[in-house]
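Report on one structure; see the data block that follows.
Yeah, one chain of the complex is gone here, protein chain that is, but the others are all in their spots.
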C-alpha cells in the first residue's frame, strides 16, 4: 500500500493552526502534497480542506493511528481515500440512454476512473448496450405494489458489489426515504432542469410554458426532499422561441449528460465535501 | 420620409400565402428586404414575421393605406417603425448605478441607438452622473403614503416626453398594476435572478442559501404579476462555494447589465414580439 | 413523393423581388413554409435563402421544371432536398473513439437523422464498437507507400454506398487534394484547436506552450489547404494553469465532439451554404 496517491478530506471548526499541523504531519511522513484546497466558511465557522498526497510511504492503518491525535484535537471529520482503489458505482436507468451511453464511454475510455459493477434497471431496453460493455445488467421491475421489495433487492446488489456510489442516470422512480438515509452523499441524481426552477415532472414542458431563454440540468445528491438535495454541478444552454418542448427535451440531453459527468467526476476524485445542504466542490 | 429604413412586424393566424402576399407587396413598392425572420407557432396556429426594409420610397401613411387590404385579409396585428426615429426610453433607478452606467455608456457611444429624455429616480444619488451626460434628472420620492401621487407624476413625465419605453434599471419600487396595464410590452425590468428561480426580494441570498452553481439575471416585460412577465433575455455565470451572498451581489452586477442591455437592444430594434406570456425574439 | 417536407436552398445576386417571386411560387403550389432564413451579403452583393417547406404536393421533378424559370431569371444556384431522404454519411476514424462514440449515439437514438452506410478506418481498434451498432466496418490500412491506392479504395466505397458526406472523426491522415476537389462541401473535419490558432499537429501541446486560457475545436469543410477550409462551427472551454497538455487532450474531447455534432447537424439539415471560403449557417 505504500508509495501511493491518496486524498485526505478534512472538515472541522475553523481556528489558527490547522493547515500547519496537517501539513507538518504530512511533511514529517515524507508525503508530497500534489494539490491542496482550503475553504473557510465564515458564517458556519468551519474549515474544509482537501489534500492530494502523492507517494505516501505508510499504510492507511498507520496513517489513521498517527493522524488520530490531530483529528481529535481539532474535532475533525476526515477521510483518506486511496486513488488506486477506484470507486464502485452502480448506475440505475429506466429507458432513456443518453446519460448511460455517456457514462459508459467515459468509463471505457478511462477518461473517468471508476468501476461499474452492474447497471440496474426497471426495464430491459438497455440490456444489450450494457452487456456489450461487459457489465452485468440487473433487471428489477418496479410496480406500484412491489416498491419495497424492489428497492430491497437494489440494496442487496449494492451490498453484494460493495458499491459506494449510486448514480441515477435518468432513473424515473422516486427513491424511498430509507434508501436516501442509508446512503447519504452517495446517491447522485441528474435532474433535467436548472434547480430550484421546475422541480418535479416534465421540467422541459414547464420551461417551455414559462418561456425561459436558457434550459439547464442539475447534478445533486439525493435526499428525502425531492429535487432539493445538495447541488454538485449545474449547466445551461440557450434556447429560443423556435424550440418546442419536445425539441428542448432533445437539446437538454447534452446538458444533462455534461452536468452529470462533471458532477460525478468531482465525486469520484473526492473533490466534494458536504456542508449542510450545500456542497463545497474543490474543482 | 422616403428612402428610409423601416421595421415591419406582423402577427396573424398561420396559413399559406402570407409571406408571398407581404413580400410581393413590398417588391411592388421597390422595398429591399434587408433582414427577414419568420416563426410559425404550431400550437397556437399563429404566424409571426419581422421584415427590415431598407430604402422605402413611400411615406408611412401611404404604406398604411395600401397595406391595409392585406392586413385585413389575413387578420394581422402589425406595426411599421422607422429606424431613424429613435425610441424614447425613460430609465428609472433607485441608488444602484451599474445598469444605469452601462446604459448611459451604450447610449453615449451610439452602440445602442435610442434617446433618454430623462432619468427618474426616487433618490438623488445618481443625479450628478446623469446630468454630466446632459440628461435631465427627475427626482420623485416614493413613500408608503404617496405612491399613487408619485406614480401619477411618473406618468406625467412619460407623457410629457412622449416616451415609448420605460426601463427599470434596478428601480426598487413595485410598479402599480394600473401602470403595468397602461404600458403593456413597454416597461422592461431587470430581475437579479434566473427566473422563475428566486422571485421577489434578495434573490442572491436565496441563491446562496440553496447552494446553486450558477447565478443569473432576467430581462422581462413588466406585468401585474411580480417577476412573472414575458422573458426577453437571460444570462448566467458560474459561482462556487467560495462566494458569499454579498460577493454574488457584486458578481451579479455584470450579469444584470449584460442581460438588460441585450434585452433592451432587441426591444429597440423591434425584434421582440409578444405571444401570450412569452416573447418571440428575432435575434 | 407528395405531401413531404423539403429544404430549398438558394443563392444568387441580390436584387429586389427574390423573396416575392420565390414565396409567391411556393404559395401558388400550396407549399407551407415552416421555416425561412435570408442573408444579404452587402460586400459580395449576394443573397442567400433557405426555405423549409412542409407538405409539398408536387414531385421534385415537377418542382424543378416549374422553378427553372425563376432560377434562370435570378441566376440562382439552388438545391431541393427532401427531408425524408436521409443523408448518407461515411465516418472515417483512426484509433480515437470519442467523436465516433458520440456520432453513433446520436445516430442510434435518432437525435440526428442520418444514415451511416459504413465506417472506414486505417486501424482495427474500433471494429467491434461499430459492428455492435450493426454498421459495416471497412478496414483500409494507410502506409507511406500505398496512399493513392488506399484513397482510391475510399472513393470506391463512397461510390458503392452512394454517400453524400464524409466525416473525418479524428481520422489522422491528410486527405489527398484530388479527394478534396472531388467532394467540395462534402468532407467535414473536426480540428482540435480554435482555428486559425494552432494549425497542424499537436494543437493542445501548442496551446499549453502558449498558455492560453481557453481551448477549442473547429468543425470545417475540408479543402486542399490544411485546416483552412470554411468553418462551420467552433466551441471552446476554459482551462487553467493546472491542466497539463495531456489533460487538455482529455478535456478537449468534449469540445471536439460537441463542435462536430453541431456542425454535422447543420450540414445534415441543409442549413449550411458556402460563400467563398466562409459559411452561412442558418442555425
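For reference, chains read A, B and C in written order, and residue numbers begin at 1 within each chain.
As a working rule, a residue touches a chain if its C-beta (ideal position, glycine included) is under 8 Å from a C-beta of that chain, and two chains touch if they have at least 3 such contacts.
Small disclaimer: the values here were computed from a predicted structure and weren't measured.
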| item | value |
| --- | --- |
| Shown chains touched by the chain that is not drawn here | A, B, C |
| Among A:23, A:173 or A:244, the residue in touch with the chain that has been omitted | A:23 |
| Sites on subunit A contacted by the missing partner chain, in the whole complex | 16-17, 19-21, 23-24, 26-28, 30-36, 38, 40 |
| Contacts of subunit B with the absent chain, listed as residue ranges | 35, 97-98, 101-102, 105, 109, 111, 132, 242, 250, 253-254, 258 |
| For subunit C, the residues touching the chain missing from this view | 39, 42-43, 194-198, 210-214, 216, 230-236, 240-242, 244, 275, 277-281, 283 |
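Going forward, only the chains that are shown with their structure count from here on.
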| item | value |
| --- | --- |
| Copies subunit C and subunit A - interface residue numbers shared by over half, same or different | same |
| Between subunit A and subunit B, centroid-to-centroid distance (C-alpha), Å | 41 |
| For subunit A paired with subunit C, centre-to-centre distance based on mean C-alpha positions, whole Å | 36 |
| Where subunit A touches two or more other chains at once, by residue number | 242 |
